[in-house]
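Certain chains of the assembly are absent from this excerpt, and the rest are unmoved.
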Amino acid sequence: MDDLRITLEEFKKGNINEDEVILRLKKKPFVDIGYASFDSHRSILQGNTEVIYGAGKTAEQIIGIVRTMLLNDEKHILITRLDDEKAKALVNESYLCDVTKYYPEARLAVVGGFKPCDTEGYIAIVTAGTSDIPVAEEAAITAEFLGNKVERIYDVGVAGLHRLLSHLDKIMAADVIIAIAGMEGALASVVGGLASCPVIAVPTSVGYGASFEGLSALLSMLNSCASGVSVVNIDNGFGAAYQAGMINHKRG
Amino acid sequence: MDDLRITLEEFKKGNINEDEVILRLKKKPFVDIGYASFDSHRSILQGNTEVIYGAGKTAEQIIGIVRTMLLNDEKHILITRLDDEKAKALVNESYLCDVTKYYPEARLAVVGGFKPCDTEGYIAIVTAGTSDIPVAEEAAITAEFLGNKVERIYDVGVAGLHRLLSHLDKIMAADVIIAIAGMEGALASVVGGLASCPVIAVPTSVGYGASFEGLSALLSMLNSCASGVSVVNIDNGFGAAYQAGMINHKRG
Amino acid sequence: MDDLRITLEEFKKGNINEDEVILRLKKKPFVDIGYASFDSHRSILQGNTEVIYGAGKTAEQIIGIVRTMLLNDEKHILITRLDDEKAKALVNESYLCDVTKYYPEARLAVVGGFKPCDTEGYIAIVTAGTSDIPVAEEAAITAEFLGNKVERIYDVGVAGLHRLLSHLDKIMAADVIIAIAGMEGALASVVGGLASCPVIAVPTSVGYGASFEGLSALLSMLNSCASGVSVVNIDNGFGAAYQAGMINHKRG
Amino acid sequence: MDDLRITLEEFKKGNINEDEVILRLKKKPFVDIGYASFDSHRSILQGNTEVIYGAGKTAEQIIGIVRTMLLNDEKHILITRLDDEKAKALVNESYLCDVTKYYPEARLAVVGGFKPCDTEGYIAIVTAGTSDIPVAEEAAITAEFLGNKVERIYDVGVAGLHRLLSHLDKIMAADVIIAIAGMEGALASVVGGLASCPVIAVPTSVGYGASFEGLSALLSMLNSCASGVSVVNIDNGFGAAYQAGMINHKRG
């Protein structure tokens, strides 16, 4: 309110006119509160990490953004949804080649390496089949990039329950679990029933026919009979890892 | 077919004449001798059982059909999708009250009792939750009506895997399994992975929100990662039991 | 697990014999000692709390389950998706009336009071409109029952952004946020953009026409352009609060 | 209508005879004078502008139509949904090369330049992400072609609310706003809440998984909690600009 009093005083003195008073009033709530605060907030959380969504951007655009970020002292940059061609352009850029690593299966590139791992707990990433691994790797590299320890438990779909159960220890001791499955997506419910930590479920577009590009797995996971399961978009390994990282970094 | 063979023998012996043969054939359910062929075929399988789909029929219509069937020597009649009111009318009918039993949870009535059980194997009926029990009972009574032995294994959803696993023996020894689940329908895949017999999955309309009245469970079951699983319509306990009975009665 | 350790000690000391050990293990909820393992795990987490899903159960069934739980020393019991009639029957039960409280808006009842709040952080529950409040209260009471501190921020839909922004401090300081909205569900994205903690989004069936009973909000939330947002089933306030409680209780 | 009045005057003076009047009327695009009425109506609005929908037409067909239009004295022609190959054919046509400009990002070509801008107000075109820009440019060029002033405000998605709010002045002063977003489409609601002018929302097919090719954004926008928002088809930048132009040109 102090600003308001100052404004009114200036107005009374004739330093500013009526229109200027009204304009300031209009812009006040957004300008004051809106900006700075939550942006600085965010970067504190992430420890100078930045993420670029690569889909729909040209290699040139991506390189330009990376350059700007580096100039602004971002130390760790993750680029998602890259294809081989764009990745090649990125890695061939003279000032980037030494600090950039491309993960083709995960369709990710990292500039400046991972943020140092700073938690004791770990994120377990569990997949139903081998076809779910690209999504799982997107999640795994993202989580590692954000300073998390990751346990990969792949190809343990519920039709071969013994394979899943042979990893029971790792599942039970995890701090967060990312459960990744296509087809009927039953993995999320079974893992959710076994675990006592939050489970983030990622439906994948793996399957055919009535899987409808991941819709079947998505609906399954949303309707999970296990408590403690939430869901992200189809094939969204990045999003699951991002939230899992937030949870894993939570201080008690 | 036995009746037909007897008729033909009597005809050969001269006990009855040609017109009588034709008359008897005509009295078979579908009026014309020709069409009776595969219907008698069916009754061989089922041992003089008949099924009436009760939904969309009035109590009067149902009673009328039952009367005709009894006059035609059907000994065991099943009426499905009955509500309390129609069932009451049925049971109150003087000549039916002694031979009719109503199963309100299963919304079924049986006239003339079950067909005698004539198989060694059994059908295991497994449900994910207690809310799936009405559909399970429709399946169970139908299967028993058709002369099958039934094992009920209820409320063993995959979120509490240990409960399901504690029935592992019964599941592994079954001749056919009917897996019934709403919500995410994961039960079918887990049971399908454990069992070595055919699994018929029944999605139920149990759930809310994105279960979309059973669609979620239906898609899950169709996309099951376990081999040996097939699916019937949402809430179709009768259909699952009918096919399960066919399989259970199969001679090697 | 403490009981188990005591039993083993007594066994080692010779106070009880092998058969007695096995008998005691069997009496654990799920018959076989083995299966008890992860269930005891769970109860450690939740501090002797239990949840009963009330939909599709009769008042008698619910009362019976509550009785058994009390006999088994569960101290805090939550019953969800209750209607007024069942709640009345519950509250009228002589041995329950003093320890049971019904929350009609949230359709919940609690037996034995809330688990003591044992975290410093809080869960912010944010709704877009007043019609979303029943779902929000289901989440809020559930979270409080599970020992969480809750901040209610209701009716701050994005069409009146200033209302939402006036709560910016509470949103930014939360440990977990539950964002609840029907119609277009835009709240989740805006809150997700403002917050630096995990956001669990709950689509509600509020709306009409092309909201398709919550489908519109569900799809919106799954496609949120904000990172760190995951989603539960339509109207699933309980599920969101359960996972939020897990996150809020996480030790760093 | 001016042509008609001239024709009638010439007829009255005896310069042309009755048949000639009728012939001229017939030669108007739609054979009978009657039908011309609302077409001329339209051209009054648009100031001799014409639009060709390029999709599903060959380069030859498009060139043919343009030629005919030029012969009929249309001065400004817009061709939408062009690809590079057809555009090249168009621009290479000898009598078109000097007067034709191709906008590859917007997939538009303009023959004869834009209609002069004749309004004081402006249309603000706001996009959530950079991937929405092709649709936005289709809208922007269309609006400019139709004689409107356009303000481009791109990449201001609601997950970074401060970016949107930094353009608050331009949004609040606009005469019409076109809000373009894929994924969850929340932009339309937030902009609708901030603005006091009509907002036309354009869902885009940007996104993946449960965005279902723009369905998610479409449903969001239809269910917007903000008043004053209407919606056009997915990716229909042209349609939004056409209606926005109508509104912007409205005389009070």
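In order of appearance the chains are A, B, C and D, and numbering begins at 1 in each one.
Everything that follows uses one rule, which is that a residue touches a chain if its C-beta (ideal position, glycine included) is under 8 Å from a C-beta of that chain, and two chains touch if they have at least 3 such contacts.
This one's a predicted model, so the numbers in the text were calculated from it and none came from an experiment.
S.K.: So 4 chains are in place, but how many copies does the full assembly in this file really have?
M.R.: Every protein chain is the same sequence, and the full complex holds 8 of them.
Just so we're on the same page, only the chains that are shown with their structure count from here on.
S.K.: Give me the set of chains touching chain B intersected with the set touching chain C.
M.R.: The common neighbours are A.
S.K.: For the homomeric pair chain C and chain D, should the interface be classed as same or different, according to whether the shared residue numbers exceed half of all numbers used?
M.R.: Shared-number fraction above one half, so same.
S.K.: Work out the mean Cα position per chain and let me know which chain is farthest from chain A.
M.R.: Most remote chain from chain A, centroid-wise, comes out as B.
S.K.: Which whole number of Å gives the spacing of the CA centres of chain C and chain D?
M.R.: About 51 Å, centre to centre.
S.K.: Taking each chain's centre as the mean position of its Cα atoms, how many Å separate chain A from chain C?
M.R.: Measuring from centre to centre gives 25 Å for this pair.
S.K.: Taking the mean of the CA coordinates per chain, how far is chain A from chain D in Å?
M.R.: 38
S.K.: For chain C, which residues are shared contacts with two or more other chains?
M.R.: Residue numbers touching two or more other chains: 38, 161, 194, 215, 218, 222-223, 227, 233-234.
S.K.: Looking at which chains touch, is this a line, ring, star, complete or other?
M.R.: Its topology fits none of the listed shapes; call it other.
S.K.: Quick one: which chain pairs are touching?
M.R.: Chain pairs that touch: A-B, A-C, A-D, B-C, C-D.
S.K.: Considering only the defined contacts, which chain D positions touch chain A in the complex?
M.R.: Touch list, chain D to chain A: 129-131, 161-162, 165-166, 168-169, 172, 206, 208-211.
S.K.: What part of chain C is in contact with chain B in the complex they form?
M.R.: On the chain C side, the touching residues are 30-32, 34-36, 38-39, 55-57, 61, 203, 205, 213-215, 218, 233-236.
S.K.: Which of the residues in chain D end up touching chain C in this complex?
M.R.: Chain D reaches chain C through residues 128-129, 157-161, 183-186, 188-190, 192-194, 207, 209-212, 215-217, 219-227.
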